[in-house]
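As you look at this complex, bear in mind that one protein chain is not there, while each of the others sits in place.
What follows is subunit A.
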Amino acid sequence: MSDRRSDRNGFEMRKDLFADERDDDLNEIGKRIRRQDIEGHVTGRSPFYDDHLFDGLLHIRCVRSPHHHARIRRIDTSEADRMEGVVRIVTGRDVPVNLNTLLSLLDFGLDDEPLLSEGKVAYRGEPVAAVIARTEAQARAATRTVRVDWEVLPHVLDVEEALKPGAPTVNETYPGNAFVYHGKYDHQKLRYGDVDRALAEADHVIEGRYQMSPIEQAPIETCGAIAAQEQNGRYVCYTGTQALFFSLGTASKLLELPSSRLHFIGGTVGGGFGGKVDSIHEPLAILGTMLTGQPCKSQWDREEEMQVGAPRGAERWYLTDGVMNDGRIVARKFTGYFDSGAYTRLTSYAVIKCAGHLPGPYTIPNVHADVYCVYTNRTPATAMRGFGITGVDFAIEAHMDKVAETVGLHPVELRILNAYRDGDMKAHRRLAKNCALVECCQVAAQKAGLRLSPDMLAASSKTGGGGPRAELPAHTATDQNGLVEGFSSGSYARKGGAPASPAIVATLPPGASAPASRPAAPAPEPKDPAPRPDAPRADTSPPARKPARSGAMRFSSLSGFRRR
C-alpha cells in the first residue's frame, strides 16, 4: 500500500540543538564509516559459530517435558541407548554442579535452575536428558524413545494467581513464587514522598491496567555452541553468546572446570536482542565433549528457539496517577508483576533496573512502586532489547494519553509540563542531568505539524529544574509489606543462611573434574555517594558472611543489593 505513504524515509541530524555542548570537529567520530565486518557479512564469508564443523562432530538433542509441572519418577534410556548412532545419553547426574543461577556471577540471587532436571520439571519444554549421537537425525530419533515416568503436578500460569496462598510452588528455592529482594521482601520497593496522601488531595485520580506480552528475540542465527578438545586438557568452545565471559563463567561453574581450561571464541553473532546471554549450550556442548572425547554441538532449532528459548517475559502493570486540573502529576503509584517463568535467569535484575527507572521521564513529587519477579510454570524469561523498561514504558505512555484526555490537555504539552529537567531530584534519589526529553517532544511535534503553545515551544531541559525540585521529599511513607522470613540478608541471599544443596558430582573422565574452589573475595565496605535519604533504617546489622563457593568464577566481590 505504498501509494498511501507519500514520503520516503527521512533522516536528519539536528546539529543546531545543544551545539554549545559538543565539539563537532573530530576526525573519525561522527562519520558514516563503513562497518569493519560488512564485506564478510554480505558475501557470506564471516565465520559464525556454526561454521566450525569439526570432523566427527556429534550432535546433542534434549528430551523435554510435555507437562507444565511434573515430578520425574524415573528416566528409562535403555531403548535409546541401543538406537543407531547414539554415543551417550546424559542426565542431570552427569552434570558436576547441576544447579545455577546466571547472576551468581554478580553475587545476586540463589542457585535455582539445573542444566538437566532431575527431581521435577516446572515448565513445558524443560530438558531432563540429552542424547549425543553421530547425526542430528539420529539424536532426534533417540530422544523420542527415552521413556520418562511423570507424576503430573498442579500448575500455575498467571502471575497474580501464583502469588496467592495455596498456589502450587513453581520453584522450590522461592516457595512463595516470588524472588526475595535483600533477603527481606518479596518485591522491590520504590518509595518517594507520600503517594496516598497526594492521591487524596489530587483533583483527578486515574487508574489503568496494562499487559505486556511475551516476545521472542527472533535472531536469524539460533542459540548454540560447538565444543572440542584442545591440548593440555583444555576445551575450545565456539559460541553465539552475546556475553563471552558470562558464558565462560557459567560453564566453569556448572562443569567445575577452572577457567584456564576453557577457551571461548565468538564475537560475530547473527543477532541476539538479549536472548543469547543464558549460557545453556556452552556448558552442554563442553560436557558432551568431556563425556565422549569428541567435538559436540548443541543448538536450538526454530521451534525450540521460540518455545523453549527464553523470551522477553510478560509484564502486568497497575498504574494510579494523581493529577491536578492544570495537568501537573502529583502522585504516581505502580504495582508491577514480571513473569519470570519457572526460573530466575535475569528477571530479578530487570525488576531492579525497572524500579530505578520509575516513574518514567517525569518529575513527580510522590512515587510508590511494588515490583515483583514472579515464578510461573512457563518457559523462563530472559533479557530482550529494552529489558525491564519496554513493558512499563508502554504502560506509562498509554496511561499519559488517558491523563491528557482527563484533564483536557494536549498530549505533547502534558509531557513537556511534567518532563524532568536538569537538576531535578528523581525518585531513586539522584539528581537528573543531561536531560533532553523536552527537546525530543518539541522536535517530534514540530515535524508532525502539531501546534504547541508558545510556553511549550520555549521550554528547555536546561531551565526550570533544580531549586525546590532538587529537594528530597520532607516525608516518605515506608512500610514492611511483603516481609519474607527465612532468607538471610546477605547479598548472596542464602535461604536460612545455609548453602544451596550441593549437586551430585558424577564420575568424569580422568582429569576432567579438577576442583576449582576459591574463597570469595572479601566484600568492600559500600561507599555512600549520596545524601542520606529520609527513610528510616530499622536494622543496621552487618550482612551475613558469604560462604566460599566452588566452581564459580566471580567477577565482582560486590555486596550490591544487600541492605545497608
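Keep in mind that, in the parts below, contacts are C-beta pairs under 8 Å (C-beta built on N, C-alpha and C of every residue); 3 or more make two chains touch, one makes a residue touch a chain; residues count from 1.
Here is the rule we use: contacts and distances are computed from a predicted model.
Of the names listed as "ABC transporter permease", "Multiple sugar transport system substrate-binding protein", "NdhM_2 protein" or "Molybdopterin dehydrogenase", the one that matches the UniProt record for the absent chain is "NdhM_2 protein". Among A:Pro258, A:Gly293 or A:Pro411, only A:Pro411 touches the chain left out of the display.
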